[in-house]
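Submitted below is the structure of interest, expressed as structure tokens.
In this view, the complex is presented without one of its protein chains, the others remaining in place.
Residue numbering begins at 1 within each chain, and the chains themselves are lettered A and B in the order written.
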Amino acid sequence: MAKGMFVDTSICTGCKACQVACKEWNGLPGEPSHFHKVPNRPYPVAFNFTGNSYDNTGQLSATDWRHVRFIEQFNENRTEGRWFFSSDSCKHCTDAGCLNACPVKAIVRTDMGNVFVQQDVCIGCKYCIPSCPYGVINFSEKTGTVHKCTLCNDRIHNGLGTACAKACPTGSISFGEVSELKKKADARLSQLKGLGFTKANIYGYDEAGGLNVFYLFMDNPTVYGQPLNPIVPQRRLFKSAAITVVTAIAVAVAALISFRERGMKKETEK
Amino acid sequence: MDITRRQFFKISSGAIGTAVAAEAVGLGADTSAMQQQAQKVPIKTGKQVPTICPYCAVGCGQIATIDEKGTIIDIQGNPDSPINQGTLCPKGAATFQLVNNDLRMTMVKYRAPGSDHWEEKPLDWAMDRIAGLTKKTRDANFNEFQNMPDGKGGTIRKRVMNTYAVASLGGATMDNEWNYTHQKLMHALGVVYLENQARI
Partner (left out) sequence: MIMGSNMAECHPVAFRWPLKAKTEHGAVLMHVDPRYTRTSAMCDIHAPIRAGTDILFLGAIINHVINSKRWNTDPFFKEYVVNYTNAAMLVNPDYQDTEDHDGLFSGMSKDGKSYSYDTWAYQRGPKPAPAVAEAKTFTDLLLQHVPGRPKTDPTLKNPHTVFQIVKKHYRRYTPEMVEKVCGCSKETFLKVAETLLNNSGRDKTSNITYAVGWTQHTVGVQIIRLAGVLQALLGNIGRPGGGILALRGHATIQGSTDIATLYHSLPGYINMPDARKNHETLKDFILTEAGPVATSYWGNYPKFAVSYFKAQWGDAATKENDYGYDYHPKITDDHSHLPMFVHMMEGQIRGFFVMGQNPAIGGQNARFQRKALAKLDWMVVRDFYETETSVFWKNSPEITSGELKTADIKTEVFFLPAAMVAEMEGSFTNTQRLLQQHEKAADPPGDCRSDIWFTYHLGRRLKKLYANSPNDHDWPIQNLLWEYDPEPSEVANFRIKDEPSAYKVLKEINGYTWADKKPLPTFAVLKEDGSTVSGAWIYTGVIPAEGVNKARSRQGDEWISPNWGFAWPANRHIMYNRASADLQGKPWSEKKKLVFWDPSKEVKTPDGKVSHGSWVSPAGEGIDFLPTKAPNFRGKDNGIGFDWLSGNDPYIMKSDGKAWLFAPAGTVDGPLPAHYEPYESPTPNLVYKQQSNPLAKTWFVEGNPYHKVADPKYPIVISTYRVTEHHLSGTMSRWLPWLAELMPELFCELSPELAAEKGIKNAEYMTIETARGEIQARALVTRRMRPFTINGKVIHEIGIPWHWGWQARAEGDVVNNLSVLVADPNVTIHEGKVFTGNVRAGKRGGAL
């Protein structure tokens, strides 16, 4: 029953709709560190220009649960060139370092396989932060707790897909049953190989015990900033935790909205 | 997963209850019972109103959701639209923040000639004043006739029924209905400096 996402980076246009859709659904504000005070201006102004291609948000944070990477590679005379885009988020690892590390069982896996931080249980000890090989989980000074992608826990438990997958204009992000998504990924991979893209590969079938959010890359995963052999620390340390009980109240992050009859079927399992 | 709206309401209308979720995947636990429970994860419902994305001209369908007080609480892509099939770009996905924003202007502001600040004014007062200024400017600068070149080096008096003293520049995110009524009113006034972003 594990739900997950398949991110086909070969059709990502780097539009960042996923980043905004995530914030919209989950009620996340602009990342505070991106804004500063300016003289004679009653509101903070963004100043986070990086000069790193079109990537100005830089990394995942407690308020940025999605982040699109931009990889520009051209040779000097521009006979070879490419611009890759890859939308990154929590991978909801089968062997989840953050979950393993949490001393109070604030981080749990739900029946749908997503790894979820219970905000009312989290004590803000930050053990989980170094335990994530992907830098996904982050601490918020405002709430005193850690935050990351929930796989839209409220949506998926109500028959909807994730907000990012729903918004993605090109279908680069798809949500669904992991086993079904793997079929889709394999088919796309063989199509691309057939077209001569021999370096295309799937990332996430084996890493960290298998990632529920996995990727199709056009080149080595390191080109996209993903580790080849992610190390999951403190493995099995808390395995005895077995079954964790979660309250549904905690599950509602900033749960909003519903969906509609006609849209329902299409939106589901997108 | 394929549930109908009615089933969904059954599941969700119980609002907040206690659900069991488990680290069940990989533990071989029977999740079907938990599944039912898990679907009690609260997710607000509301009336769904079809609307259109206000940004570019692709015309993506959107759905605005309103709560029982009539407040817009969410704006998403409309999955039924054959144009966008529920998807949106980053701007479209941000529409909710366009509507709900602490910096949005919601009251009439007025700047008197030479003044260095805004004053807040009633809407009716502003409308009356604008109508008065429009009339005053038009009446002082109306041309029933104008001498036009006759093509032979001379001029010829022609009826033009216009004014050059009032101009209008409109955006292209304003309804067809606005374009129609606005051109109608402007033409009735004789306004010929009538333009729109549509040129650009």
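Basically, a residue touches a chain if its C-beta (ideal position, glycine included) is under 8 Å from a C-beta of that chain, and two chains touch if they have at least 3 such contacts.
Since this is a predicted model, take the numbers as computed values, not measurements.
Although one chain is not drawn, the whole complex shows that of A:30, A:130 or A:225 it is A:30 that touches it. Interface with the hidden chain, as seen from subunit B, comprises residues 47, 49-62, 64-66, 70-72, 75, 80-85, 87-92, 94-95, 97-99, 101, 103-118, 122-123, 126-135, 137, 141-142, 144, 146, 148-149, 158-162, 164-200. What subunit A contributes to its contact with the hidden chain is residues 11, 13-17, 19-20, 23-24, 29-31, 34-35, 38, 40, 43-51, 53-54, 56-57, 72, 74, 76, 78, 81-85, 169-171, 188, 191.
Keep in mind that, in the parts below, only the chains that are shown with their structure count from here on.
Each chain gets a centre from the mean of its Cα atoms; for subunit A and subunit B, those two points are 31 Å apart. Against subunit A, in their complex, subunit B makes its touches with residues 1-5, 8, 11-12, 16-27, 29, 31, 34-35, 38-46, 48, 63, 65, 73-80, 84-94, 96-97, 102-103.
On the subunit A side of its complex with subunit B, the touching residues are 1-2, 15-17, 19-21, 24-25, 43, 94, 99, 108-113, 116, 153-155, 157-159, 163, 166-169, 171, 241-249, 251-252, 255-270.
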